[in-house]
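Below you'll find the structure, written out as structure tokens, and then a few comments.
Excluded from the complex is one protein chain; the other protein chains are retained at their positions.
For chain A:
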């Protein structure tokens, strides 16, 4: 990569023009300058300019009384104009040239490799499938202008571009947010109540941030799902409401000081934080009891894929390596990505946005996949895995993010679930207490279920951000879906009766070793 400061028609350029154009040659000249145009012009305008200049400088069109060197200059100019049109008239080469032009605006002392990375990331996305594919939209912290898309922020750990999942506690648990270009898999709870809620939060966050939505479902119509989205709490978040109450209590009287008669110095210190949240505000809160207003829903661009409408019900069993429903879904997603320009194919000056794809209950029998959920040794298990692989490839090359829910409790073969886990980036599993014997366990009385983080991706790095505790429980409150660390109650060996202490010990064993080893069995130590 040669550094050129002046972009003009020097003598050496004239020599180079006569030979075949190499890659460096394309870089050295400012083709827009030659055509007297700027990059934001459309193809039509560029063509008009080319035609005008070509007519002006064509050798046959010059009048005979032009001096010789002037004639030569004009001919040279004509060759340049012609070459410029060859490059800028073809969409593919124009895109390449645009990328490289922007890459040149960087500081000159970067190394070759960094320069290449910067070029790709400054475009924000991999535009052309033919060029070398970089990973997700990695945003390096450099002086060049960053692509700023509403509703996203760069990760504090590795600079990845993140979006919120709609649930702030879940964002914290998976490392700050969901990286753009990745796939989040939610393993459904047994009756699919909380996983549907998470999907709705995800889509509602997209509406609030102004992202485009793509809803795919085989059971409920996507229009119904869109209408059931929770309403955002736009004015206050629940934290500030609590603070307001505290302030009111403090103003009223000094009664609160009397309640802490001896330890009054600790009155105003905050209580132990059990809810997980990061310090900066990212993501919104939603009120589950109200649904989103219709004008807000209509303002969002929403693409939907409802399987019974797309496929005739009585279609015969499919051949190929992917189920027909999956093929259709994949093509539909690909079409939307390309048409709306999420892979960078569109013109540059359109404001960028993210496509949020939500797929409900993938792999269930309603998607036409009769093997994974129904048989123990399915023959067409690769159907779903091929679909996930292709989906992830699509996501990596576009500004989109996807949340998929899978009824993993119906999948009989655990090895297949392992394969599915490996093919997705972030995997979270929900286990709800409703209907199980854990519902009555006093340890779990504050929560609705357990949340297990099965996998967190390593994106462009060797390590990933692991949450510091693995015992997480969730609770769906009206204004918040909270995910908290599961605490064991203090082991008060003298006041608690023997019977209930044994119960606690049993359940503490079930929770695993993460929470301390106070209750280790049926015997308790007497001192």
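Throughout what follows, contacts are C-beta pairs under 8 Å (C-beta built on N, C-alpha and C of every residue); 3 or more make two chains touch, one makes a residue touch a chain; residues count from 1.
Just so it is clear, contacts and distances are computed from a predicted model.
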item: Omitted chain (choose from "ER membrane protein complex subunit 1", "Exosome component 4-like Rrp41-like", "phosphoglycerate mutase (2,3-diphosphoglycerate-dependent)" or "Elongator complex protein 5") - UniProt protein name; value: "Elongator complex protein 5"
item: Hidden-chain contact residue, picked from the options A:74, A:219 or A:419; value: A:219
item: From A:267, A:293 or A:461, residue that would touch the chain that is not displayed; value: A:267
item: Options A:62, A:83, A:193 or A:421, residue touching the unrepresented chain; value: A:193
item: Interface residues of chain A (partner: the chain not displayed); value: 191-194, 196-197, 218-219, 254, 257, 261-262, 264-265, 267-268, 308, 313-314, 317, 364-370, 373-376, 407, 409-412, 434-435, 439-440, 442, 445, 495
